[in-house]
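Heads up, the thing below is written out as structure tokens.
Every protein chain of the complex appears in place save one, which is left out.
This part shows subunit A:
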Amino acid sequence: MSKLPYEVQTEPVTPLSLLSPEGEVVNPDAMPNLTDEQLKEVMYRMVFTRTWDERAVNLGRQGRLGFYAPVSGQEASMIGSEYALNKDDFVCPGYRDMPQIVWHGLPLYQAFLYSRGHQHGGQIPEDVHVLMPQIIIGAQVLHATGVAMAFKKKGEKRVAITYTGDGGSSEGDFYEGMNFAGVYKLPVIYVVQNNRYAITTPYEKQTAALSIAHKAVAAGIKGVQVDGMDVLAVIKAVSDAAERGRNGEGATLIEMLTYRFRPHSMADDTTKYRTKDEEGEWSLKDPIVRFGKYLEKKGLWSEEETARVKEEAKATVNEHIKKAEATEKMTVAGLIDSMFETTPKYLEEQKADFQ
């Protein structure tokens, strides 16, 4: 049946994709302008992050890490989107988005401390522009909106970026944040990493929308969809959105189609809700393999290089987990003193019970 003239018109969207699974350039006009060194740096970070993820899962099993949300498969969406930012742009991450804030400057041992449940994990260094990972899904969307409001009011050419998953796009705060950004024309980028599952619940049970990118229509902001397994497409989309933000052209919602190769968290069992076929299909789209092929064809990368980065990553992880483990234990008294700028008398009295 044809659409009524007074019915809102929507069309399906095709994700931006720059590389074929074989690493061939399929969309030369949209290629981001990166030097060979920059391309190698992106690959370095993706391989490093994959290795870190593998190590983190094992450290979790050994009890040396606590809460941890695996990231393998999402390196392109995470690393590429952060790489497209300036250092003074502000990142409001969800709980899975540790790689973005580490590559934005948070020392790795502090990421481990966060996982282990140590307050120093959230003590972001002064020159690092990120928040701690957000556990309440959707809350970070509003913080990024407020940060972007601050940048706009101060006339600073900075953008805020925030991340949530496909499940997060069903939250009220997700819509409210985008709607505010639309009204105030804020320099903010809302990234939805659509890995098709919110724990066990598939995308189709979250929304009947044609795509998550379509949800931008409701807020009057720009919505785009990218192949989230294609790091160059991610870099292109985020660079464009950041430029628009800095130029006063407002907010962008970017849906990144991706997949987590591992469970939702350490306590999750994917065999109960995913098929081997599906997992196999997505593994063919591995962002590191695809980008690696592209770089190899350009003579910028090799198997040996990957092996070298993996060793380096393992050594770095070891060094930082040791540093995390050697960090002084917290005290209840110290915790009490972190509640307010000046500890009120009633808390001073309660401290006495713990000294």
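Assume a contact is a pair of C-beta atoms (placed from the backbone, for glycine too) under 8 Å apart; a residue touches a chain by one contact, two chains touch by 3 or more; residues count from 1.
Everything that follows uses one rule, which is that contacts and distances are computed from a predicted model.
S.K.: According to its UniProt entry, is the unseen chain "Cytochrome C", "2-oxoisovalerate dehydrogenase", "Iron-sulfur cluster-binding protein" or "Sulfite reductase, dissimilatory-type subunit beta"?
M.R.: Protein name of the absent chain (UniProt record): "2-oxoisovalerate dehydrogenase".
S.K.: Considering the whole complex, which of A:V26, A:V183 or A:A315 touches the chain not shown?
M.R.: A:V183
S.K.: Looking beyond the chains shown, say which of A:F48, A:Y68 or A:F151 touches the absent one.
M.R.: Touches the omitted chain: A:F151.
S.K.: Among A:V13, A:V57, A:L142 or A:L300, which one touches the chain that has been omitted from the display?
M.R.: Checking the options A:V13, A:V57, A:L142 or A:L300, the one contacting the hidden chain is A:L142.
S.K.: Under the stated touch rule, tell me which residues of subunit A contact the chain that is not displayed.
M.R.: 90, 92, 119-120, 122-124, 126, 131-132, 136, 139, 141-151, 153-154, 160, 172-173, 176-177, 179-180, 183, 335, 338-341, 344-346
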